[in-house]
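Only one protein chain is missing from this complex, and each of the others stays in its spot.
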Amino acid sequence: MENLIFVVIFLPLLTAIGIQIISKLVNELLLNFLTINSALLSFTLASGMFAFLLMNKFEPIHLEFFTWIPNPEILFEFTLDGLSGIMMILVTGLSVVIQIFSTSYMSKDENYSRYFVYFNVFVFSMLLLVMSGNFLVMFFGWELVGLSSYLLISFWSKKQSAARAGNKAFILNRIGDFGFLVGLMLTLNTFGTFNYEKVFSAVLSENHDGLSIIVICFIIGAFGKSAQFPLFSWLPDAMEGPTPASALIHAATMVTAGVFMLVRISPMLQFSEIGKLIIISTGLLTALIAAFSAINQDDIKKVLAYSTISQLGFMFIAIGSGAYVAAIFHLVTHAFFKALLFLGAGAVIHEMHHEQNIHKMGNLKTKMPITAAMMGIGTLAISGIPPLAGFWSKDEILASTFSNGGIYYGYWALSLLAAFMTAFYMGRHWLLIFHKETGNDISSVHEAPKAMIRPLIILGIFSVFIGFINTPFFHGLEKVLEETLQYVDITHLPEGITLIVLALVSIGAGFSGLLLAYLIYIVDIFSYFKIKIPFKEEIKELSSNTLYLNKLGEIIFVKSMKSFSRKTAVIIDGLMIDGVVNNISSLFYNSSQKISRSQTGLVRSYVVYFGLFMLLLIGLFIATPWMLN
Amino acid sequence: MIEVSTDWYLTLAAVLFSIGFIGMMIRKNALIMFMCIELMLNSVNLTFITASKHFGTIEGQISVFFVLVVAAAEVVVGLAIIVSIFKKQSSASVDLLRTSRG
Partner (left out) sequence: MLEIFLFAVPAGLVILGALIVIFAKNPVHNSMGLVLTLSSLAIIYITLNATFVAMVQMLVYAGAVMTLFLFVIMMIGVDKPEQSKEEIKGQTLLVSGTLLILIGIISYVIISSGFKWDLYFSPVEYSLEGTPDLIASTLFTEWILPFEIISILLIVATTAAIALAYDTKTRKHK
């Protein structure tokens, strides 16, 4: 059973290598066959292993690959427990669905095979990350995931904006990785090992000095990967990549790696009050900024990008309140409906011949009914309308935050505001694309091909039903994670009437958000009642430009780095290093010129030299008579 | 009574040698430089004889013979060279011989 872990992790890598090798030889059909079957095989094996775990009450399975460094002992090892099992199924399952979609979306692209190579490499790295048994293997996966993301974002590398977006993603990721790396080093220094179990048992038994620093370093890493403030501006730019890649990476898997990691280290995190405070505050701030920015975006994918950032903020809020199960729950549900939304957007883009501005669309539900219906399901799910998935997970987060009391009431209220804004901008998104009757020409648009529709339907079904894995009546997910989080102090839902009231409040927020969107954009209520909203244009500007945070970051960091590096190149490299090298060579030349002047060709000067040195020799022997012996 | 010992002769040889050496450095005329070489060789001869008296062996005086003969041969060849050089340039100054300048 342990060795199956190997197969699941390395099968995508082998597929990637295989595709790379035979890419020139085969046509698209054979390639599709190869990659989709490999993905299906991975998923089947993953499900089988998960079932096995289920039967064994989620007792962890360990697998040691090899011993890398004997002293201190660092192994290359994998762990399969409830947490990694869930992520494993999620990644492999979504990989199958999205790859099916990609075969249709990316067909006729000249770099078809390269796309699937990168895709499989990404799946491999994500599996490496989630099934890691110690911090070091997780770091490998972490870095590889960042690399694959870069490769996929700048996939159409001839476009300058795509290349730049890839750079930005990688660099901002790297800043986070620096924090992760420092955390790694501190962990090794404090605990002497990277292994999860050893570290956590040490944390639980001893005192907790210096834990906050380690936790904060890891938090910085999570911020980079999961696009929290201030390292979030790469995600909207990452929409330059192919849409199905965005669906996988920036909706479901890579950006959730930060959340996963923080839940993994929850035994450490629970003891650091300042860490939890940082997480929840940043999560809230991010959720609000992103939701605000999503209100007035024009690009179909950018709305979804900001929505992802905002939902990640929610997951961070959950972690910060101690509701680790809720965070993972939201991670899972969000993966499904966000992937659904992205793939639907991909279908729309494909049919609109790569038009991405939502103001140029309208009333598409008449032409693309199935897509519209699925996107509608996704929108309802994200807005938190029961009984769809998003309601259960989002409500659990809000309720857990509320149950902490004290300052957390404030956090709850602001999270509710963010949920309201979520419903609003997603409603606007769906309405402007599919419902509103504009004068735009959509006569050439028809329904998307089957290979795109089927994944949408699958994801739609999951978005409806996946929420039932962890309701207040059936704590399925909690049972799954029980073994992993057994030593962690988890915040639970409030009981009884409080719970019902909270649920009703969040449902109300969702509904009112959607209703407001309908009123403003379809019925155009403001001009009807002749209400003037103050600062309407300014608010719209602020929203579209993400509160000008990007500009600020550019001025502070990019410009100063550029001028600094220019100075370094000119002064240090040009003057000092080149100068030294050139001066050494001219030194030799000049000194040899001067020395050659002693060859005068005159007898008399030679006589003088001869005499001079002879005298010096004699003087030497007089001064040190012992040298003559 | 101050005795004339070996030291005096050695000093004389040293002084003679230095004078010959200084002459080599100062003078430009090739012939005069040759004469200075002769001075130096003679100072060496004096040293040899002194040593012969000091140690009581006859080898010193024999060495003088050799030095003498070699000096004579050297003078012969050197003067021949100077003569042939003089045929080319009308002055006997060695400063004009600069062809081996580096």
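In this document, chain identifiers A and B correspond to the written order of the chains, with residue numbering beginning at 1 in each.
Criterion: contacts are C-beta pairs under 8 Å (C-beta built on N, C-alpha and C of every residue); 3 or more make two chains touch, one makes a residue touch a chain.
Owing to the predicted nature of the structure, the values given are computational and were not obtained by experimental measurement.
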Chains in view that the hidden chain touches are A, B
Considering the whole complex rather than only what is displayed, give the residues of chain B touching the chain that is not shown.
-> 1-12, 14-16, 18-23, 25-29, 31-32, 34-36, 38-39, 42, 45-46, 49-50, 52-59, 61-62, 64-66, 68-77, 79-84, 86, 91-93, 95
Touching the missing chain, which residues of chain A?
-> 600, 602, 604-605, 608-609, 611-612, 615-616, 618-619, 622
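The working rule: only the chains that are shown with their structure count from here on.
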Centre distance in Å when chain A and chain B are each reduced to the mean of their C-alpha atoms | 95
Chain B contact footprint on chain A (complex, rising order) = 596-604, 607-608, 611
Footprint of chain A on chain B - complex, ascending = 21, 24-25, 28, 33, 94-95, 97-102
